[in-house]
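Here the structure is laid out as structure tokens; the discussion comes afterwards.
The other protein chains are all here in position, but one chain of the complex has been omitted.
== chain A ==
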Amino acid sequence: MEPITGRALILAASAIGAGLAMIAGIGPGIGQGYAAGKGAEGVGRQPEAQGDIVRTMLLGAAVAETTGIYGLIVALILLFANPLVNLL
């Protein structure tokens, strides 16, 4: 059996790290869905406030979505442009 090289270890750890980083994408999805549900309730209760509700939800959702993008960037960099392999 071949010994595990440093490069293989780094690649394996990076793949695990990328998987863990993708967990960050779950939160905004749940949050946006929850906000949209509550927004729909709000518009149903008070239809004249639709503009304000959509505006607030739009800004909140856009900020929340960026958090998921951070995780995605980390995961993709670890998978396809891993800077750690070059350090060996």
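A few points about this structure:
Please note the rule applied: a contact is a pair of C-beta atoms (placed from the backbone, for glycine too) under 8 Å apart; a residue touches a chain by one contact, two chains touch by 3 or more; residues count from 1.
Criterion: contacts and distances are computed from a predicted model.
Not shown: a single chain whose UniProt protein name, out of "Putative tricarboxylic transport membrane protein", "Acyl-CoA dehydrogenase", "ATP synthase subunit I" or "Extracellular solute-binding protein", is "ATP synthase subunit I".
For chain A, the residues in touch with the chain missing from this view are 25, 28-30, 32-44, 50-55, 57-59, 61-63, 65-66, 68-70, 72-73, 76-77, 80-81.
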